[in-house]
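To keep things clear, I will list the structure first and then write my remarks on it.
Heads up, one of the protein chains got dropped from this complex, but the rest are sitting where they should.
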Amino acid sequence: MTHLVLIHCPNQPGLIYKVTGVLFRHGLDMVRTGEFVDRLANQFFMRSEVIGEFDAAAVLQELRQALPPTASIRITNNEPKNIVLMATKEHHCLSELLVRHEFGELNARVLGVISNHEVLGDLTRKFNLPFHYLPHAGRPREQHEAEVLAVLAQYQPDFVVLAKYMRILSPEFVAHYTNRLVNIHHSFLPAFVGASPYAQAFERGVKFIGASAHFVNEQLDQGPIIFQSVMPIDHTQSAAEMAQAGRDVEKITLARSLKLVFDEQVFVNGNKTVIFD
Amino acid sequence: MTHLVLIHCPNQPGLIYKVTGVLFRHGLDMVRTGEFVDRLANQFFMRSEVIGEFDAAAVLQELRQALPPTASIRITNNEPKNIVLMATKEHHCLSELLVRHEFGELNARVLGVISNHEVLGDLTRKFNLPFHYLPHAGRPREQHEAEVLAVLAQYQPDFVVLAKYMRILSPEFVAHYTNRLVNIHHSFLPAFVGASPYAQAFERGVKFIGASAHFVNEQLDQGPIIFQSVMPIDHTQSAAEMAQAGRDVEKITLARSLKLVFDEQVFVNGNKTVIFD
Amino acid sequence: MTHLVLIHCPNQPGLIYKVTGVLFRHGLDMVRTGEFVDRLANQFFMRSEVIGEFDAAAVLQELRQALPPTASIRITNNEPKNIVLMATKEHHCLSELLVRHEFGELNARVLGVISNHEVLGDLTRKFNLPFHYLPHAGRPREQHEAEVLAVLAQYQPDFVVLAKYMRILSPEFVAHYTNRLVNIHHSFLPAFVGASPYAQAFERGVKFIGASAHFVNEQLDQGPIIFQSVMPIDHTQSAAEMAQAGRDVEKITLARSLKLVFDEQVFVNGNKTVIFD
Partner (left out) sequence: MTHLVLIHCPNQPGLIYKVTGVLFRHGLDMVRTGEFVDRLANQFFMRSEVIGEFDAAAVLQELRQALPPTASIRITNNEPKNIVLMATKEHHCLSELLVRHEFGELNARVLGVISNHEVLGDLTRKFNLPFHYLPHAGRPREQHEAEVLAVLAQYQPDFVVLAKYMRILSPEFVAHYTNRLVNIHHSFLPAFVGASPYAQAFERGVKFIGASAHFVNEQLDQGPIIFQSVMPIDHTQSAAEMAQAGRDVEKITLARSLKLVFDEQVFVNGNKTVIFD
């Protein structure tokens, strides 16, 4: 059976030797390993797929002894993640994820869908999943976010996916799900931050549009980028047609980024990511 | 022989009929035509490749009578354009263009190269082209630009190509070559405007870098975009490696944009371009 | 209201003038026109978006008089096409199309789904569409195809879409839907024709995989290509992972090709296509 060993800590000489020594002594065969040192930040990242039978608790304890005390160390069999999806009115990202989930392609269990509008309820129920309609209209933001947090708390998700959830979340909300909140941003960051990106792209006459999937942090649209894609456009397309074209690139970008995240290929490194193939 | 008929004017009903009538009466066969109406701006654009023998002056006169008085109308046999290249220290765009020119692939005659440094003189002279070293150091900007304009005036170029010319040009300078001054911008506009784009891209952790070729107007980096390209990067690349990778995408982006411009496939439409395949 | 005028005929001088004359006399404004002459085959293709009120029958009659007698001439308001989808066991293309259909993004009405297996019935019924299970096992091919043709005949579809329908269709079957049968091919044609394309790609160690959407003609996988896409892969991916990655590119390639076809942007030109932006 394949397990993953995931390590992030300050760099020092001999780390990979120490790690591989522990794995070797426990009879594990490392079949795919990525290791990267950010020399500017002096950070060490390692991801190794290992095969063999072993005592995970013992390996973890030995790794803790071998590595710096602040090291983040995880051993996982890459089982499906528990996730909650949040959306507003546009269906394209939500339907992409619900279909992939239906056919077992997401490496995740969708526990439920939260929306501040009702329009995506029918779609969600087609796939026999709970739909939580939590309107924001007429409520203070604090109250609305508290209601969302309460529903999330019931599910205890590993990750929350903002699949075109069009409300800005407060830093307080975000802090509950640090590095566990994935957003799809409707442009090729850092271009066209803010509202109406396709109208901006149309006005500027760009030849490509793109999308960026990223972790959300307290600064809107400034969190670590996980995956980006682009697609060509031209002068014949109206702003509305660009928006339509943009939906294809958004949904595939989000799905690809989630595959990377759920398969544990992504480390957060400050405001950037380290991605192992 | 193939000629091009190029028209840009305010839109009104019947324009294409009037144009094709003139062409037909003169025995011209239209083998590839693009026509586009910007309905928001009410602008009509048409590019037609025609074959046949004809009296160009007579056709032009009839088109002038048939079309609105403000119409821009050109008939051309797409002969090579006369151009001057400007560069600073980086060779990659200049060498790309000099090699293509050497082998007759640019649809242009390079009349000379202007630089504010001496380092690219050897490269230029390998290809037996005049190299004008016009240093800016120790001179007021007005004087330096006047010297550049004086050299350009000798050549009367159709287009001036900024092949990594790293000085900001004044609006007065730019006004001499409206829509005839092509620049390669070291990022995927509108992201990373300004200095050190690769350092910015590195800091932000983006997954693509790009380049944009555009006409220069009085606002720096805000002129009509002609062509853009992107290439993927990842976390393993330093800012210096990103810069190196960026050079490939810059030179190909510039060369492609010039092919479009010199083959008369590009119309300027306000701050955007209309490109006909 | 926007209409499309679509013309394909042998080339001769003056065709575009004759066409635009008819349109102008009927008060139509041409807002986007593509015209292309295949000079080797001497074929003329024209697609024009026109706005204005007009008598379509009268325009059609005048165009028939003006153009060669073998001309194909169509005037359409680009209304949604009637289509039937055929699939076997893989869901990714079918679900992509059903979701787009559900949200009105396909410019088509899906009348029903035909499959030679039962597994996609649940998915189809989620979207309240008829599912026709027509097994091929234990039947002569002629009988099975006759049953499929009988169901198709009930629907009178404009197009039949093979959304991963994994049975080879006889030339007799194909002849019923000449240039109206769209297939998604599991490779970047003409590479890897035949079975197990991802296993072939894995063995060959290619760095990209792709997909091709094409019209089906009597020679398997040899019909006119409508749209192709590629995505990068690398040595770390197994043949199974390549197949999974291939599904993303297949479904988007098929959806894009259908958008082109249903929006009447595609002309068949012998064994190739002419596509107008």
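Note that the chains take the letters A, B and C in the order they are written out, and that residue 1 is the start of every chain.
One rule holds for everything that comes next: a contact is a pair of C-beta atoms (placed from the backbone, for glycine too) under 8 Å apart; a residue touches a chain by one contact, two chains touch by 3 or more.
On a predicted model such as this, the values are computed, not experimentally measured, just so you know.
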Remark   = Sole touch to the unshown chain from C:Val50, C:Leu123, C:Val206 or C:Ile252: residue C:Val206
Note = Given B:Asn42, B:Gln219 or B:Gln244, the correct residue touching the omitted chain is B:Gln244
Inquiry  = In the complete complex, the non-displayed chain touches which residues of chain A?
reply    = 11, 13-14, 16-17, 20-21, 23-24, 27-37, 39, 52, 232, 277
Note = In the full complex, chain B touches the hidden chain through residues 32, 91-92, 95-96, 99, 102-103, 105, 123, 126-127, 234, 236, 244, 248, 252, 255-256, 277
Message = Take the complete complex as the reference. Which residues in chain C touch the chain that isn't displayed?
response = 36, 38, 188-192, 203-208, 210, 224-225, 227-228, 230, 234-236, 269, 271-275
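In the analysis below, only the chains that are shown with their structure count from here on.
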Query = Taking all residue numbers at the chain B to chain C contact, is the shared part over half or under half, that is, same or different?
reply = same
Inquiry  = Please tell me the distance, in whole Å, between the geometric centres of chain B and chain C computed from their C-alpha atoms.
reply    = 37
Chain A and chain B: spacing of chain centres that average the CA atoms, whole Å = 40
Key: Shared interface positions of chain A, touching two or more other chains   = 234, 236
